[in-house]
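Removed from the display is one protein chain of the complex; every other protein chain stays in position.
Chain nomenclature is as follows: A, B and C, assigned in order of appearance, with residue numbering initiated at 1 for each chain independently.
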Amino acid sequence: MLNFETTVQDSKSYGDLTLSEVEPILKINLRSNKREFSTKIGKLLSIIPPIEANTSSSNEDYSILWLSPDEWLIYSNNKISYEQQNLLEENLFNNISNTNQGSVTNVTDHWVMINLKGSKIYDLLSKSSPYDFKNFKMKKGSVAQTLLNHTDVILHNIDDNNLNLFVRRSFSEDLWLWINDSARFL
Amino acid sequence: MFIINCPYCGERDQTEFSSGGEAHIVRPKQPTELSDDEWAEFLFMRKNIKGIQFERWNHSHGCRKWFNVVRDTSNDKIHAVYKMGEKPPVNK
Amino acid sequence: MPQELRINNNKFIDQTTRLSFKFNGEKLYGYKGDTLASALLANNIHLVGRSFKYHRPRGIMTCGSEEPNAIVQIGNDPSLTDPNVRATEIELYEGLEAFSQNCWPNVKFDIGGINNLLSPLLPAGFYYKTFMWPASFWEKYEFFIRHSAGLGKSPTKPDPDIYDHKYYHCDVLVVGGGISGIMAAKLSAENNNETLLLDDKNILGGATIYQNNDCFQIDGTHTNYWLEKEIKNIKNIKNLTIKTRTSLAAYHGYNYLLAKENLTDHLSPDERKGKIRQRLWKIRAKKVIIATGSIERPLIFNNNDRPGIMLSSAIKKFIDFYGVKAGKEITLFTNNDSAYETAISLKKSGVNIVSIIDIRDKSSSKIVKEVEKHNIKIYWKHTIVNTEGYRRISFIEIMQLSDDGSDVIGKKIKLKTDCLGISGGWTPMVHLFTQSGGKLKFRSDDNVFLPDKNKTPSDQISIGSCNGDFDIKDIILNSNKDVKTFLGIENSSFDNLKVESSKEEMKRNIWLLPSDKPIGKTKPFLDFQNDSTAKDVKLALREGFKSIEHVKRYTTTGMGTDQGKLSNMHALGIIAEITGTNMGELGTTTFRPPYTPLTFGAIVGRNVGEFFDHTRKTAMHNWHVQNKAKFENVGQWKRAWYYPKNGETMFEAVQRESKAARESVGILDASTLGKIDIQGTDASEFLNRVYTNAWSKLAIGKCRYGLMLNEDGMVYDDGVTTRLGENHYIMTTTTGGAANVLTKLEDYLQTEWPELDVYLTTVTDHFSTISICGPNSKKILSKVIPDLDLSDEKFPHMSFKNSIINGIKCRVMRISFTGEHSYEINIQSNYAKHVWELCMDAGKNYNITPYGTETMHLLRAEKGFIITGQDTDGTMTPSDLQMDWIIGKKKFDFIGKRSLYRSDTIRDDRKQLVGLLTDDPKEILEEGAQIVEKLNQKPVEMLGHVTSSYFSPNLNKSIALAVMKSGKKLKGKKFFVPMENKNINVTVTDTVFFDKENKRLNA
Partner (left out) sequence: MKNKYSIFSLIKNAFSNHENWQRAWRDPEPKKEYDAIIVGGGGHGLATAYYLAKKHKMTNIAVVEKGWIGGGNTGRNTTIIRSNYLWDASAGLYDHALKIWEGLSQELNYNIMFSQRGVMNLAHNLQDVRDLKRRTHANRLNGIDAVWLNTDEVKKFCPIINTSPDIRYPVLGGTLQKRAGTARHDAVAWGYARGADQLGVDIIQNCEVKGIKRDGDQIIGIETSKGYIKSKKIGVVAAGHSSVIANMAGLKLPLESKPLQALVSEPVKPIIDTVVMSNAVHAYVSQSDKGELVIGAGTDSYVSYTQKGSHNIVEETLRAILELYPIFSRMKMLRQWGGIVDICPDASPIISKTQVKGLYFNCGWGTGGFKATPGSGDLFAHTIANDEPHKLNAAFNINRFVSGDLVDEHGAAAVAH
């Protein structure tokens, strides 16, 4: 097996704020505007892709984030083996892409997932995100695609004062630096 | 700094969007049959309206969808937004 | 030593905390709570600076952000010094050092003061009329003009301080913490609105918090006591956030407001360490309540600018708030009742009032009567015609006004005074309102511009004195009523307040007060900082500058650091009078943001230094660093440029890398190329439309190079696209073009071709790309992926295979950008560095050589392959690039096709790509150098330019690509490349220099 090397490989605390890169879990991008797509995903993953904007649906294994009316991001809630990842990707690809129901694209390493926890995470984000977190904050499962320090991010509210942040791999070290710098001044 | 109501994601800050210029300039279906003048009309000529303009925006840092906006270019007030392919909600 | 100008019992100044500071090197002290201005006054210092043009001595005039004169340089550390700081705003701290500006050798004796003597030669706009002879001398004159202008000095070393940003969303924003702002904030927050209250001072309460006068009472107590209680109460409301030392800078559309919070400027240097200096708040408020108050107007009369002449309201604040007497023998000069409030405050504190000069005939309001009780001499219907005192006012001369106010009559009376308070009425601060798009209306009763309720953008109101209410009764009544309506509130705790005040009964306004001297001999200053006088305004009008914007620009009135907060109304008044226009019709000049100057640092926030711009890194970045790569910035990416070994120069390293790649094997990190995953039943049709060439017949498992145009027919991007399955492709784009290409393709799919069943997903960061190139590349790959059949039959050039490296899936393409037998491994990025290392390991015995972008550029140039953006500049068609073969002539349409057949794009004398060889093979052309045929012309006709140029180690000669007019027809012809010191002889050649038969691809 190959060694893998993620970008951040770090975890930091500032007061009750903790930041940590989550070890890569499976991430798959789905796109479709076909009618049967949802049902098919439902059958394959026991979870329906959300239709409502800025929301997600989750079960024990997976979360599906709404990205646009025809685009979703699936990620596995837990680390799963590389073989399992492959199986799932192939299964989805065969049932969706190969049946012309949409597209399935593995984006596991496209995104780096950083977990932010603590009472001041929204103070941190509001230093450089124009997004109004008022509703997002209150609703578990909310999803926001916005800018953080001029970088595209996807935010997923997984619990009170606890969210997962997705940033493109090539930007991740840069954003990590910014987050840590800003966390010093909360 | 506008607030633009993305028809898919809701109200967001202008910095999440990029502008795509005048809307409803349909790409000719058979460009080869156009004269140079007609092609130039499609390519370059713009109304550049002072007043109510129908224009395209892209939620480039959000859902990446293109959509249409009705904006008064004389005061930047946005009157409506609507999806691609939809009819303008106000008279053109 | 006690300060004799201090009064004691003052609650805003902490007289137990003494702070020492220096002004122009002199050691002084003040107290915690002082501003620099109040501390200077307590030390009996009025002379603070020199004016801009005439270098006249100037003192403290106000106690706020409208201060035009008392602006100083703070500190002298080259990285921390602050120019143009208002002494009236900066809070005193231990160790503060301040210096007068715009004077040499010092503020008391300033050589520039000679300008004052020359002032008859320096009317408004004088520089437009002179300094024209001799023609070449302007820059010499300008040198002196520049050195006598400017105010403070810029820092000369980088700023070590940290600035921060904060986005803030709220229901209601209240700007200004005076009495109306406090009321609004309370009403708003108590009624379930998330409310933010901002005030630029360190203490809330505006002017009411020190208004301790029997004439003004609320519910039976003095207004200050009432307000104190309210302020105490609102601090406990949970929906309310209060920010002091935070000034609203700009009010943009869609209720987007910028405010600057000062966090450390009031602290001593020791206390500042490790703290953020300023924070810029970017506020989005659903509703905005503007309660910014008003500022007092000066009066315009002869020599009204001397140190010791101050706004009457400033004198009042200095005594009531700071506990400082601005003088010992104070005179007040007014056209309204406000000066009488000052008189009472002074009297209470035991200051001697010489007299009050009032231009009105009489007033019998409550407060005037109160003053009369104190036996203060009031000169009704009088004006000041002159003042004396160079560094500090010493005398005034007064005369009686004629009935129409245009002249003076009677005997001149001379009065001795050391401080003169002037009061010309009040100007509502409507800056933010107009910045937001609101329109003003004019109220002629008291000559004020007010927010026009009918032309107010929705979701905001103005209340209090910025809305034209100057009487405390009106302020309370109207603020309460307006806020209730605005926020939809039914009942308020302010509904039944009992308010007592002194109603002003009599008004008289004269914009330019007459003197006994002709106006030409007087100096009635309008803009104190820029030294423009009423005379200048008159001159501008005489010369035909009619528009107020013209007058402003010609006289520079209102263009100082105070942005005309004190001067603009008088300038308008004088213009209106002379031109016989109604002031309302004349309008105002534009109020431009920011309201008060904003540091660049605060605007930029943290995005300085390492955070200036993003740095994008590939998965192999750390390997490149460890192996001493030099990096090239390509967009936001850091790309390995070359890897110098043992002190090699760049040239040497690139020569070595280039040879190695052709002779054995080279390895390149190509991960930055854009990669787009394309799926859907119409994927082939989509590619047909976006690329110039045909795609339908590309077999699964094959790769093809594609060229993408703009609709204008010019080359936009290029790259190799691979067919992974029936309906599945992976497209590569240039590094710089990746984001734009994706956006453009999505645009076509969503807007023009919604009928196509195609889905795009970017995978640029998911896959890293390792390119292995050279005759031994096959050997390396077979070691890294032993299971893969690399025979030319099974894995020919321009094809692809799915494979596995140590259990991890990867895609291998056999494609080449160098003309060598090459492979590209695409692997998930988290494994890429390891695969790179495996390749390096596998190549040990083959001298595997990592190479960077420079070598890549050289190798492809040897083959005549273009780089979009380097060999193209947005003006090249495929045919210009000699790539007619890539245009699918039979294709019905593709992006840009129609543009290729316009009359000027089909011309055959367009600039076309060619190869160039120098006659001297050692001579390397400069990229960007021009190519000419004839040298002895003027101007020289240029036929084209060099786009790429290298010394090819594999050919042992220099090679270049160029674009030249009619280039296709020029093969074999000779030209010149003229350099500054020589002309280089060149010959046009084919664009392919190396391995023209493409034998090496299958070597």
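Note that in this section a contact is a pair of C-beta atoms (placed from the backbone, for glycine too) under 8 Å apart; a residue touches a chain by one contact, two chains touch by 3 or more.
Values in this document were obtained by computation on a predicted structure and should not be read as measured data.
The missing chain, though absent from the view, touches B, C when the full complex is examined. Touching the missing chain, out of C:P83, C:G701, C:P775 or C:G888, is residue C:P83.
Checked against the full complex, the candidates C:K108, C:K453 or C:R592 give a single residue touching the omitted chain, namely C:R592. Interface note for the absent chain: among C:P105, C:G220, C:G274 or C:G544, the touching residue is C:G544.
Among C:K235, C:K412 or C:K521, only C:K521 touches the chain left out of the display. Only one of the listed residues, C:K153, C:K166, C:K243 or C:K957, touches the absent chain: C:K153. Of the residues in subunit B, those that touch the hidden partner chain are 1-2, 14-15, 18-19, 21-22, 36-37, 39-41, 43-50, 53, 55, 71, 73-76. If you put the missing chain back, the residues of subunit C touching it would be 52, 79-84, 120-121, 123, 126-133, 135, 138-139, 142, 145-147, 149-159, 161, 163, 250, 252-253, 256, 258, 282, 518-521, 535, 539, 542-547, 549-550, 553-554, 556, 561, 563, 590, 592-594, 597-601, 603-605, 607-610, 612-613, 615, 632-634, 712-714, 869-870, 873-875, 899, 902-905, 926-930, 932, 938-940, 942, 945, 947, 978, 980.
One rule holds for everything that comes next: only the chains that are shown with their structure count from here on.
Distance between chain centres (mean CA atoms), subunit A to subunit B: 31 Å. Computed from the mean C-alpha positions, the centre of subunit B lies at a distance of 28 Å from the centre of subunit C.
Shared contact sites, meaning residues of subunit A that touch two or more other chains, fall at 130-132. Multi-chain contact residues of subunit B (touching two or more other chains): 13, 64-65. Partner subunit B is touched in their complex by these residues of subunit C: 252-254, 256, 284, 437, 711-712, 743, 746-747, 750-752, 754, 892-893, 897-899, 901-903. By the touch rule above, subunit B contacts subunit C in their complex via residues 1-3, 13, 18, 20, 26-28, 30-32, 34, 36, 39, 43, 56, 58, 60, 64-66, 75-76, 84-85.
Subunit A contributes residues 1-7, 24, 29, 31-32, 70, 82, 86, 97-98, 100, 102-111, 126-134, 149-151, 168-171, 173-174, 177-178, 181-182, 185 to its touches with subunit C in the complex.
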